[in-house]
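Here the complex is missing one protein chain, while the rest keep their positions.
Chains: A, B and C, in written order; residue numbering restarts at 1 for each.
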Amino acid sequence: MTIGARIGASALSIFIFANYGFLLMGSMARIRARVQGRIGQPVYQPYIDIIKNNARRTAVHHGVMFYLGPVFRLAGGLGTFLFIPAVLGAPLFENFSFSGDLLLVMYFIFFGQLGMALGAGQSGHPYSPIGVSRGLAQMTAFEMPFILAVLALAVRHDTLSITAIVQAQQGGVANWTLATDPLAVVAAVIAFLGMSMHNPFSVVIAPQEIPIGPPTEYHSNMLGTLQTNRAIFNAAKLVLYVNLFFGGASATDGAIYRLLDLVLPTVPAGLGVVAGVLTMVVKTFLLYLVNVVVGVSFPRFRTEQSIRFFLAVPTLIGLAGLVLARF
Amino acid sequence: MHDIRDLEKELKRRYGADGIQSNRDDLAFTAVKPHAVGDALAYLRDHWRYVHLDFITCVDLIEEGRLELVYMLRNHDAKHDLGVKTRIDRNRPVMESLHGHWAAVATYQRELREMFGIDFPGCPRVDEDFALEGWDEMPPMRRDFDTRAYSERTYFPRPGRTTSDPAEHMRTKQYPGRADL
Amino acid sequence: MSETKHANTLANLDLPEGERRYFCDARPEAVEPVKGIWEKFLNWARANSLWILGFGTGCGAIELRPLMTSRFDMYRFGVQPRPTPRQSGLFIIGGYASVKTMKRIVRSYEQMQGPKFVLGLGSCTVNGGMYWDSYNTVNRLDHYIPVDVYIAGCMPRPEALLAGIKTLQKRILSGEAEGQNEYARNFDWYKANQKSIIKDWNMPDYNW
Partner (left out) sequence: MTTKDREKYPVHVGGTEPFDLESGRYMKVWQGPQHPGITGNMSLELITSGDEVVDLKTHVGYLHRGFEKLMERRKWIQNFPLVCRICVPEPDFNEYLYAAAVEELSGLTVPERANWLRAMNLEMARLTSYLMWLGGQAGAFGMGTIGQWTVTMRDFMLDLFEELSGGRIYHMYIVPGGVRGDVPQGWFDRVWSTLTTVESVLDDVELVLFNNAVFKKRAGGLGVIDPDMVDRFGITGPNARAAGVRRDLRIDRPYLVYDELDFSIVTGDGLGVESDAYGRTKCRVAEMRQSIDLIRQMMDRMPEGPVHEAPPNVLHWKIPPGETYLSAECTRGEYGYYVVSDGSDKPRRIYVRGPSYTHAVALLEHMGPGTNIADTAGLMVSLHTYPPEIER
């Protein structure tokens, strides 16, 4: 596969999963509204918001770094996605995955927030540094269980390639990390709550206790960039988690593929890819649903409370998972 | 033991209070000289269990050229309210600051300073703006401050508002010919 | 600062040297809308994604909570509250504006990014309403910031608020809601009115 075709394929997959991320945001807002007894905004509301934000007529200049913040954030989101194979066995969706992509992805996940911190710092609004300090402190905290879980995986499968990890989980739920390393999965999922900044770990962007953190001064097209990144970044993190812990999605395997296999004499490759994408969509939706349900049913931790929490329970679970994976 | 007569005697003997007028069986008023207010309040608080300060306010007696300060105290055990009044000069209104007695007194004094122009030397933050900001007219709660004239002078009243005397309206429009209106 | 300034110079010059660079020393400029179908499309997006500034300026704010909850769910129309003026485009003045609040209203309004819309809630924003003779509440809101829609009543019901929001959306779709440009064109007049009531003007004339 030539590099040009590869770039084109990645662009296409980014486009598909970005739209999926938008629709995910919209539908989750609706689910949140249902818990609160409301109807909620339309599913396509994120699109309108982004169009409006990019169509703002005026914007305020705070300096170069202020502009670069959202760019870094978007770069982080894109980079995270670009090195994750979305669907196994589908050249269209394997992006730029290579043998050591896990390390690179884990770097990219936190790259965006650092860039954002620099940009928000230059905005000069007192709320921004407060939110930045909270955010970075929490980030270092929930990195710990996440990294322990990933190490458990790496030790278990003796590889740093996401593709290989997904490959190793094929062939039924029994091979999933959920079944092989349940402790690592628990630690990682708790870390995901913090990573996706839902309650109870959302003090960074809390409206009540000092609004609203780093993006206080961001508006107009910069806010639009941030929203776009949120969609892509959410999708990327979800895909990564499903790949690492929930068996990923394959174009030549999976429940939907088997179903097709029953009804059709021979499943064409394109249909297999569609089946893989559908598997990924279902799994990511369920994973995100867990987050949202937890989010609507909890208040927020304060910064130091959430740091204590992360460094206590999930870290110990992750350590136990690592030990179990080794021996 | 809370006996209103003993209290009256004590206040008369110690602070020259001129009697206690009881409006209800749980509400009474007394009046002392300005210099004695601080001691009287402390005495009431410490010896007669008037531990709770309801409010401090001021009534503008413009006819007598006086400002009447009212300190309303409450005795929770005897279920009795006692209002301690004192009158100060309206043209040079200065009153002893009692911010040591209760924590909220400073706030009340800030408001009185702003609304009535009473000075409380030594009261913390007494010269800061409380409710108003950059007010340069006479203190607005004085009787001779005409709020309507100030509003019409300042705030671009929207034309079309007709204010009619309701009594006049009833007499002419609603019940013409009624004698008792 | 009680002394009157020339209306066509910005007050940044009166600031201490260190603080001048913090604020914008340029006057607001009217941004002409691009003509044609593209602007219609953008207006559609603006009308369907109204972000309210979370600033309860008066007692009208108490009817915004029911508006957000399940009875009158304003999220259905793409209306949602935002905590920071930079990101919000709709300013609901919840009732009477005292002078002290008016100062903050002006600052928040100028910090909002255009196109921005103002919705005057309650009779007290129209002509002072119940406080028409009060010494501390402004009578006509539209003398200080441009107002797109007034909602009369004290207090207006949430249904009235929804109707006002729908009216505002119609105005935006028809391209009439150009309050930002109006503010920029009549900047001096608005500034003079604001300074006539805000006695201690200790901020720049136009702070982004």
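Definition applied: a contact is a pair of C-beta atoms (placed from the backbone, for glycine too) under 8 Å apart; a residue touches a chain by one contact, two chains touch by 3 or more.
None of these values were measured; they are calculated from a predicted model.
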item	value
Touch partners, limited to displayed chains, of the chain removed from view	A, B, C
Which residue of A:203, A:249 or A:325 touches the chain not shown here	A:203
Residues in subunit A touching the chain absent from view	35-38, 126-127, 130, 133, 199-200, 202-203, 206-211, 296-305
Subunit C, residues in touch with the chain not shown (by the definition above)	53-59, 61-63, 65-66, 68-71, 81, 83, 85, 96, 98, 100-101, 104, 108, 130-131, 133-137, 154-155, 157
Subunit B residues touching the omitted chain (full complex)	23-24, 26-27, 29, 51-55, 57, 59-60, 70, 72, 76, 79, 81, 83, 102-104, 106-108, 122, 124-125, 127-133, 140-141, 143, 145, 147-148, 166-167, 170, 180-181
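In the analysis below, only the chains that are shown with their structure count from here on.
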item	value
Category of the chain touch graph - line, ring, star, complete, other	line
Pair of chains ranked first by number of touching C-beta pairs	A-C
Chain with minimal offset from the mean of all protein Cα atoms	C
Separation of mean Cα positions, subunit C and subunit A [Å, integer]	37
Centre-of-Cα separation between subunit B and subunit A, whole angstrom	62
Interface residues, subunit C side, partner subunit B - complex	2, 99-100, 103, 126-128, 132-140, 143, 193, 196-200
Residues on subunit B engaged by subunit C in the complex (per definition of touch)	131-137, 140, 145, 147-148, 150-152, 154-158, 160-161
Complex contact set, residues of subunit C against subunit A	22, 24, 31, 41-42, 45-46, 48-49, 54, 69-70, 73, 75-76, 78, 80, 83-84, 86-87, 89, 113-115, 180, 208
